[in-house]
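A selection of the complex's chains, in situ.
Chain naming follows the written order as A, B and C, and within any one chain the residues start at number 1.
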Amino acid sequence: MKKVICEVTFIPLGESLSLSPYIAECLKIIEKSGLKYEFHSMGTNIEGEWDEVIKTIEKCQDKLFEMGVKRISTNLKISLRQDREPSMERKEASVKEKMAKE
Amino acid sequence: MKKVICEVTFIPLGESLSLSPYIAECLKIIEKSGLKYEFHSMGTNIEGEWDEVIKTIEKCQDKLFEMGVKRISTNLKISLRQDREPSMERKEASVKEKMAKE
Amino acid sequence: MKKVICEVTFIPLGESLSLSPYIAECLKIIEKSGLKYEFHSMGTNIEGEWDEVIKTIEKCQDKLFEMGVKRISTNLKISLRQDREPSMERKEASVKEKMAKE
């Protein structure tokens, strides 16, 4: 079991120009999963055990199909490290601290 | 001239495990550009005219090379629309509003 | 069980500038999996059942850690469709056919 940070972006193809109804349903599933997450304008960053993150992504895709979507393009950017647990909070803090120095 | 939202991620290769010093320098350049941006744990979302966004990304890459980086993997996810101007704020608000409905 | 096409890119961080020894080991694992794949200069496209594809990607990441890599950035671009099975061959043929028409 490995902890990861995973940015996920779902693009339902062949649907209306407004993707927000689909993204809102996916976010509800991510919220229910109990995993730590950060929603932003270009995707959603999820932090947690690999298996749980993958399972949550599968649930989102199933939901999109249930909503009538025929084709999905899913992008995952996964950050894995062996030296210590990855943390969204520490990643951001570490950059902001260095920016503040000068 | 087209307005875009562009998520950018720079990965300097062959460097130390800690990438935050590099990301901090890039963020300073993005801040100086005057473009609207949103920094998060898996990248930085920039909103603005395509030409200015691309120019800012070039400056970041030049800076990384100046810092001694030999090889960079840059990821851009670009959101372009013709029906209206893309907006990070509206994208997020639109999803949050739909989540709140239920 | 759903069939997908998944493009995978592994970037071992903090390692030497030459990533080919790492990519070669991952490709051996993908080859042994028996899944259909297409190796190209910017990643590897894998076609198969979602579960098997994810399991193969996990094996590659484990191998990279075994080789001493401390941190990995993995990118997945996943193509899922419900109307019919996705196929790398058909996708390429369909574009080439349309190019040839004019």
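The rule is simple: a contact is a pair of C-beta atoms (placed from the backbone, for glycine too) under 8 Å apart; a residue touches a chain by one contact, two chains touch by 3 or more.
Bear in mind the structure is a predicted one, so any value in this text is a computation, not a measurement.
**Student:** Quick check on the homomer: 3 copies visible, but what's the full number in the structure file?
**Tutor:** Copies in the complete complex: 4.
In this text, only the chains that are shown with their structure count from here on.
**Student:** Suppose each chain is reduced to the average of its Cα coordinates; what separation in Å results between subunit B and subunit C?
**Tutor:** Chain centroid spacing, subunit B to subunit C, equals 26 Å.
**Student:** When the centre of a chain is set as the mean of its C-alpha atoms, what distance in Å lies between subunit A and subunit C?
**Tutor:** 20
**Student:** Whole-Å distance, subunit A centre to subunit B centre, using C-alpha means?
**Tutor:** Once rounded, the distance between the two centres reads 17 Å.
**Student:** Two or more other chains touching the same residue: where does that happen in subunit C?
**Tutor:** Touching at least two other chains: 70-71, 73, 75.
**Student:** So in the complex, which bits of subunit B are touching subunit C?
**Tutor:** Counting only subunit B, the residues touching subunit C are 11, 13-17, 19, 70-71, 73, 75.
**Student:** Subunit A touches which residues of subunit C in the complex?
**Tutor:** 50, 54, 58, 61, 65, 69-83
**Student:** Can you list the residues on subunit B that touch subunit A in the complex?
**Tutor:** 5, 7, 9, 17-18, 20-21, 23-24, 27-28, 31, 38-43, 45, 75, 77, 79, 81, 83, 88-89, 91-92, 94-99, 102
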